[in-house]
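Of the protein chains in this complex, all but one are displayed in their positions.
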Amino acid sequence: MQSVTERLRKFRDDRDWSQFHTPKDLALSISVEASELLEIFQWKPESTPVDEEMKRAIEDEVADIFSYLLLFCDKTDINLVEVTNKKIDANQQRFPADASRGIAKPRKEV
Amino acid sequence: MQSVTERLRKFRDDRDWSQFHTPKDLALSISVEASELLEIFQWKPESTPVDEEMKRAIEDEVADIFSYLLLFCDKTDINLVEVTNKKIDANQQRFPADASRGIAKPRKEV
Amino acid sequence: MQSVTERLRKFRDDRDWSQFHTPKDLALSISVEASELLEIFQWKPESTPVDEEMKRAIEDEVADIFSYLLLFCDKTDINLVEVTNKKIDANQQRFPADASRGIAKPRKEV
Partner (left out) sequence: MQSVTERLRKFRDDRDWSQFHTPKDLALSISVEASELLEIFQWKPESTPVDEEMKRAIEDEVADIFSYLLLFCDKTDINLVEVTNKKIDANQQRFPADASRGIAKPRKEV
């Protein structure tokens, strides 16, 4: 993951794009790409299997989301793996396994 | 990153939540969380510095986006780092450094 | 509809909020509210009927989306009904009824 961030940073700097990458615009970009991923599933029943054509389109969007997410974290000085681990810790408290089992949106404890 | 995926998988399975995690609903969840990240910047000028309170809120949302992104890739059998590296390769062709320098949205070559 | 726009304008100006309402931030706000509407359907099968509790939450979000949409059009000097009628005209050309019948995403003619 570290080497991906480094490639993205070099890609950005070779094009002098850092000037456009405000945290706000990077957050906007993550949201726009996430929406493009979602669009692939528009009008498709949840049970639709992911075929090869969908898979390629999905991979493309997933890569865009991850790229902007890494660039956002680079810009705001966030350690993505660390904050995610912390959030999993917190969620283990908020959603005790027994009380949450099989419930799509359990009421939050906090 | 692999160990985060494993923790998320265990968290999900301990609660029997895999049944809700269709690719479509995971894509929807990435989009919803990306939007919550974006909301932090609502009505704020791009130049607003990220203060400590914003930082904590941002870390929380970034962790949610990454969690759903990893769960999505786990479900659809996608290697996130691999597809992102492939996309960077492709973008290097599409946006030659010299022709794209300092241009926010260069016209795509392909 | 005109009277809703007038109420929103007065509401905004009574609070001196027009200064925050750049077209970009209003577009961001429409997107954020649309995402909150979508969140109501998260983890719910498409066939789930809309019950009274969902209905109230939905009405709330739909009102927010429409409010920001009207404020956006007010700011950018767009006649919402007019541009929508024009778009329906265009879509009638792009998606001829016979060729599009029962196909969720017909290939666009243009």
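As written, the chain order gives the labels A, B and C, with residue 1 at the start of each chain.
Throughout what follows, a contact is a pair of C-beta atoms (placed from the backbone, for glycine too) under 8 Å apart; a residue touches a chain by one contact, two chains touch by 3 or more.
Computed from a predicted structure; not experimentally measured.
Engineer: Going by the touch rule given at the top, which residues of subunit C touch the chain that is not shown?
Structural biologist: 1, 4, 7-8, 11, 14-17, 19-20, 22-25, 27-28, 30-31, 34-35, 37-38, 40-41, 44, 46-48, 50, 55, 58-60, 62-67, 69, 72-73, 76, 78, 80-81, 83-88, 91-92, 95, 97, 100-104
Engineer: Please output the residues of subunit A touching the missing chain, sorted low to high.
Structural biologist: Subunit A touches the chain not shown through residues 20, 25, 28-29, 31-32, 35-36, 38-39, 41-43.
Engineer: For subunit B, which positions touch the chain that isn't shown here?
Structural biologist: Here the touching residues of subunit B are 28, 31, 42-46, 104-105.
Just so it is clear, only the chains that are shown with their structure count from here on.
Engineer: Distance between subunit B and subunit C based on Cα centroids, please, to the nearest Å.
Structural biologist: Computed value for the inter-centroid distance: 25 Å.
Engineer: Report the inter-chain centroid distance for subunit A and subunit B in whole angstrom, where each centroid is the mean of the CA atoms.
Structural biologist: 2
Engineer: Among the residues of subunit A, which ones contact at least 2 other chains?
Structural biologist: 28, 31, 44, 46, 104, in rising order.
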